[in-house]
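Shown here: the complex without one of its protein chains, the others still in place.
As written, the chain order gives the labels A, B and C, with residue 1 at the start of each chain.
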Amino acid sequence: MSARRKIDFYALTWRLPIIVWQLVFFVGPVLFMVALSFFLVKNYRMTEAFEFVNWQRMLTRGFFWDSYWYTLFIASLSGTIAMSVAFPAAWALAFRASDTLRRWAVFLLIIPFFTSYLVRTFSWYVILAESGVLNAMLGYIGLGPFRMLNSHFGTVVGYLTLTLPLAVILQTVTMANIDKTLIEAARNLGCKPLATIWRVVLPLSKTGFIVAALFCFILAFGDFVAPFYLGGSQEPTLPILILDTTKSGQQWPRAAVVAIMMMLTLFTVAFTAIALAYRKPKGVR
Amino acid sequence: MQGRGLNIALTLYVGLVFVFIFSPIVFSLIFSFNSQRFPTIPLGGFSTEWYVKILNDPDVWQAVRNSVIVSSSTAAIATVLGFCTAYSDFRYNFRFKGPYLALILLPPTIPLIIMALAMLAWLSRLGLSGQLWSIILAHSVLTAPFAMAIIRLRLHQMDPDLEAAAWNLGGSEWQAMRHVIVPFCAPAIVSSLCLTAAVSFDEFAVAWFVSGLNKTVPIVILEIVQGNIDPQVNAIGTFVFLTSMTLVILAQLIFISRQIKSHS
Amino acid sequence: MMKTGKKAKNQLLRRDVLRIGGGVALSAPFVGRAWAQTTDINMLAWYGHGEPDMVGAFEEANNVKFVPKYYAGGDNMLALIAQSPPGTYDIILSDGEFVQQLNAAGYIEPLEASDYPFDDMLHEDFTKFPGHWDGDTLYSMILRGGHLGVSYNTTAMSAEEASSYAGFWKPELAGKVGHFDWHLPTLGMMSLKNGNGAGLWDLSDDQWSAVQETTMSLRPQVGGFFDYGGTFNGLKNGEMLAMCGIGDWITGVLERDGAPVASVIPKEGGIQFTESYCIGKGSSKADLVKSFIQYMMSPEGQVKSAQMLAYPGFCVTKAGRKLLQEVDPAEAKRSHQIEGMANDPIALINEGRIHYRDIPQQQSLEDWNDFWSEYKNA
Partner (left out) sequence: MTEPLVTFRNVEKRFDDFVAVRDMTLDIHEGEFLAIMGSSGCGKTTTLRMLAGLETPTGGEIHIAGRLMNDVKPHERDTPLVWQSLALFPFLTARENVEFGLKMRGVGKDERKRRALDWLERMQISEFAERNVATLSGGQKQRVALARSLVMEPRMLLLDEPLSALDANLVIRMQGVLTRLQKELGITFVYVTHSQSEAFAMADRVVIMSQGDIAQIGAPKDIYRAPANRFVAEFVGRNNILSGKVQAVDGDGTHILTPQGAFTAQTPQTALSTGQSVSFTVSADLVSLSTTEPDAVNKAQATLISEEFIGSVVTLFCEGVDDLEFKVQMQERALMALDLEPGAPLWLSWETQNANILGER
């Protein structure tokens, strides 16, 4: 009927603006960056071109691949650490704490998001320095000084500053939403406490956990502050490589190559993770 | 049973996690009142020097002004965009809905540094870079998904008959929007405004790239960290933290008082 | 442009601040920095050059406000200019060796030589600094210089050990040698270590390979790569015990603060960084910028530059040096800017121990930069 063909202006009002906005200010920049990776730089000026030289140059360099694998490794490592460190705390908050206490804990964990990440990083810098707060404290009990800055340790501490609160929040919320009777049922059927975690709690919170881990990975993978200020750029990560590349002589096309490689990696990881997260258990059609 | 021991251990563990999360915040506060330029242990004397310094620095004030403009505009735009998408998703099923949602939800999965690079390249090509509103454009793209998520969650709590009930009582679609959907989402809209403003207020990577000569607060912080490092960073950080927490708590209080009123 | 409403608000804020801050605020060094200016001067510079201690007095006197954008490294500077529309920057503080490229790319305006005190230079090199002139046309005015050598923590290294770049390889320094994160100064030093002397920038492929090899052998000693702030903090809190690629410009500030650090020019020779002002192409405030440069070249300006809070540099005019000795003898002494003193920077130049920083002659800057990335990743 003709009524169905009529344009629904009301519906379009809510749909169109965001499409236009995101196309212009999100898809536009990302696609342009892809185009940019084929541009040339002559005398510190970018010129439009369609050459593969930037790709060839970056992808054949050892330092790019070193950075690539290092970034992948350190981001995965810190994601794993964040998830593991968060788990006992989240478990306690989800199953042992009262509702009020849990709400307060989640509220407190949101606070770090309202503080400047840079300021927190700088604070770690002072805490972890060789003559810093932590080493001074350890000194009183006759330990140290330990070298914590300008190392993988420093980088991971920085990443955790960013990801740990998120990991705890997401894990807590996920586990708090598990139907408690399922756990009681498992216990009632003779499942030991640890086995209950493994066989009941984790499978039930799979989706939430994978999403949390994915976010931890994404945040660490793209952060340049922690590896730069706390890791001392020892083995520069890809974000530092991007910064270095743009800093030195307008080499934006090459930075774009690095950025595209990062995005491809992230998409692969994200799609795999989401496929895993939403994969139905066996036997369910 | 070992329940009691386990409880103590867990309490201690949770405490440790919180210590890790909060120590940088607490130490930043302490350092901001410490007289040493390069804070070390033992601490120097108590000093408000760094606060005096930032309060007297017109650049800091300009940055605060810029940040307020940027974050409030960002919050407004992102919340409108997020609301539109959340409502479209809630109300309609249409072809290409998947890509449509991806369009708004994807930006947070792309590292800021990449967004920064892409934004600057693109905006400068369009001749839109180096302005205060370049940051606003970029930030609204980055924060809209958060607005969308919050408002979508709220709509999820809404009885889907509510909107139809408004039509049924003689309200047009626009009237239903104005008198039902928007009031119902009001708490989420305020939360979204607060959260997107807070995210924007703290974002430095994209802002630093696209801002040209305009500085926002995090850019000033970044420049101090990169340059003449001193505890002004902590002073600004504390200042910003108190401001944003006040805003959040204020928003909460307004809600609680409204709730109490409507329950009496 | 500020509107009057904003201006009124500014004054209101200031009043409040002063009331809150009370007496402390009044004695604070930055009070009096103009709050409500009408003309903005955009400055592209290394960190610190647009700070109140450098430009505050000029701002006040001329009713202008400097809006600085800071960069780190000459190629970074060129990139920033290239991506901004012409006329964005009114004044550019460039490293001496990059002036030529600025000029070649048409980013800067010519200067009138007679506006500046060329008859009062401490060294004849400064009057005809390489790249600053194109034929008889002046493009850039040299402001100051500083020498790069071995910077070290005096508790971890003796002056003896620091008198050669080989000191960086001292086993006790493993993991404690830091780098200023820019390839040019460090690779220049490595070239000097290899004995390339005055030809440090003009390397044949073999020599370049040798420099790379030498550099790579330092890698196990290296504890990190830092920007200005990181370099600063690293040396200050003992995180780094020696620093490659810097000199007195960093250690000087720390010394003033009482830290046990120093910089020396080793026997293989040192490198000089030179900072010069240029007027940005298409600037609408060229006249104001000219008077600012003149001000900075006056004895008072030269003293300000020598005392710059962010990092010091030596005076290039005789009158400047003389005034410094009068008003701040301590700083003059600390930085050896007294005739006849050991390590007087001008004397060092005369002795031929100083080489002006330059860009690679036979390789491209890109090659050097790529190697730097490789090195960081090693």
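In this text, contacts are C-beta pairs under 8 Å (C-beta built on N, C-alpha and C of every residue); 3 or more make two chains touch, one makes a residue touch a chain.
Since the structure is predicted, the reported quantities are computational estimates derived from the model, not experimental observations.
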| item | value |
| --- | --- |
| Residue touching the undisplayed chain, where the options are B:L6, B:V19, B:A165 or B:L250 | B:A165 |
| Contact set of chain B toward the excluded chain (per top definition) | 159, 161-162, 164-173, 175-176, 179-180, 183-184, 186, 262-263 |
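Quick note on the criterion: only the chains that are shown with their structure count from here on.
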| item | value |
| --- | --- |
| Chain contact topology (line, ring, star, complete or other) | complete |
| Label of the chain whose CA centroid is most distant from the centroid of chain B | C |
| Between chain B and chain C, centroid-to-centroid distance (C-alpha), Å | 37 |
| Intercentroid distance (Cα basis), chain B paired with chain A, Å | 17 |
| Where chain A touches two or more other chains, by residue | 129, 131-132, 229, 246 |
| Two or more partner chains touched - positions in chain C | 72, 83, 227, 233, 237 |
| In the complex with chain C, residue positions of chain B that touch it | 37-38, 40, 48-49, 52-53, 55-58, 61, 120, 124, 130, 212-213, 223-229 |
| Residues of chain A touching chain B in the complex | 10-11, 13-15, 17-19, 21-23, 25-30, 32-33, 36, 85-86, 88-89, 91-93, 96, 105, 108-109, 111-124, 126-127, 129, 131-133, 136-137, 160-161, 164-165, 168, 218, 221-224, 229, 239, 242-243, 246, 252, 255-256, 259, 262-263, 266-267, 270 |
| Residues of chain C that touch chain B when the two form their complex | 10, 13, 17, 20-21, 24-25, 28, 30-31, 33-35, 42, 47-48, 51-52, 67, 69-70, 72, 83-85, 88, 227-229, 232-233, 236-237, 257, 309-310 |
